[in-house]
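For this view, one protein chain was removed and the others were kept in their places.
Here is chain A:
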Amino acid sequence: MSDPSLPAGRLPLPRRLGGGGKPAGLSGAPSLALGPPRLLKSAGFRFATLFAAMFAIAAIALVAVLWWATAGALDRQTDAAVRADAIALAERWREAGTSGLAEAIEERLAVDVENESIYLLMDAEGTRRIAGNLDGWPRGQTDGVPWFRTRVIHDGLAVDARLHRLELPGLRLLVGRDETERSELRRLLTEGVVWASGAVLVFALMGAWLIRHALQARMGPVFATTAAIAGGDLASRVTLSGRGDEFDRLAQTLNAMLDRIASLMEGVRGVSDAIAHDLRTPIARARAKLEDALATSADGESLRAVVEQGIADLDGISRIFQALLRIAEAEAGARRAAFAPFDLAPVLADAAEIYEATAEARGQRMLTDLPERLDLVGDRDLLLQAVANLLDNAIKFTPPGGTVQLAARRTPEGIEVTVADNGPGLAPEDRAHAGERFFRADKARATPGSGLGLSLVRAVAHLHGGEVLLEDAAPARPQPGLRAVVRLPRA
């Protein structure tokens, strides 16, 4: 498989790769053997051979049709004329006897200016010539075969002739045509075909070579990119030819795949950054508090208070961690295994009920508008968590006296769950960032929360094949409120 000229274990540069060859060297081994595949294994070679074969078959078919239409047609024309002539002469013999027949032959010979016709009338034994322009019966052609081609002496020249033999009682008639010119034509045709065949072969091989190289050239960027990525350069993308053909589509798909991987990697990196920042900060804070207490706390009571605070901080950290894990699980689609059919309506009613008391305690009203049933296939706990996060957000950011609304309805596309409030809403520039992990609008920084709520909602929606839309609940008002719409497609 690998190019023997390359040192073992070295990655060959994917500059001149065999077109389309199976990258068998890719499986597992870290040293990628991407050298040109052996000729017979090369898909480019196979395509090229196929092309040459098709080209040759087409050429052969063309020549066959051409032959049949030219040389064949001439032969058939000659035969038809000879046959008609023979029938007419036989008719003449029946009407006017042997002398009449002889006369007819002489007449025909007299008007044959092109000197093409050949006639010979002899007695049954073939010893006496009665009429015609041949000196004697052609040798070797005495019996049986009615149609034949032979060399005769005509007009003092040896010529090729197409002859038809007719037996009449007591007579033998030979009708034919001089074929010298036709033979010449046939010879020219044959010559032409031979030359053309040679040209066909040359063109087929050239075409094959072109195909193979075109394939290699078009596969080259894909190979270069994949090899670069395997080598660690994740930013590499396949260059498009701009032709919008299959190769470009393949490249586009490949690039889309790479983009998706990149965004996932970005997400992972984002989580690491977020963990680094948003988990380290509270950890550092808790640690500082404990250390400070250890150094300065005089009495047990204040030390105790600090330790309690430390435990609360750790619980907060562990909750952030749990939320991150849930988001990661949802994003990875790992929880799809836990999908089961269930009715979302009572779950939403429960969510409203769980949060209604809290809303009421903050002087808000909770309104619900839920249908009887909302059958769905999904993860019940995660969907509840998502709705809970939205309700929690809405309650947190709506001032006392405000309204929080939970509604759900069936749409032709699936299910739509809406949580709306009449709080201050979200500025359009923040809306784009809402849903990013740990994003918190400046206004929200004073409110407790991890900034993970909406990312989880988004991850849960995506897990179910849906999406989350954020919009102003009442766009014209100074307090536009926020409406979060979770769209879940029909299972």
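Assume contacts are C-beta pairs under 8 Å (C-beta built on N, C-alpha and C of every residue); 3 or more make two chains touch, one makes a residue touch a chain; residues count from 1.
The rule is simple: contacts and distances are computed from a predicted model.
Only one chain is not pictured, and the protein name UniProt records for it, out of "DNA-binding response regulator", "Branched-chain amino acid ABC transporter permease", "3-isopropylmalate dehydratase large subunit" or "Acyl carrier protein", is "DNA-binding response regulator". When the full complex is taken into account, the listed residue touching the unshown chain is A:389, out of A:117, A:225 or A:389. Interface note: of A:325, A:367, A:432 or A:474, the residue touching the hidden chain in the full complex is A:325. Of the options A:49, A:150, A:239 or A:358, the residue whose C-beta touches the omitted chain is A:358.
Against the chain not displayed here, chain A makes contact via residues 308, 311, 314-315, 318-319, 322-323, 325, 329, 334-335, 337-338, 350, 353-355, 357-358, 360-361, 379-382, 384-385, 388-389, 392, 395-396, 449, 453.
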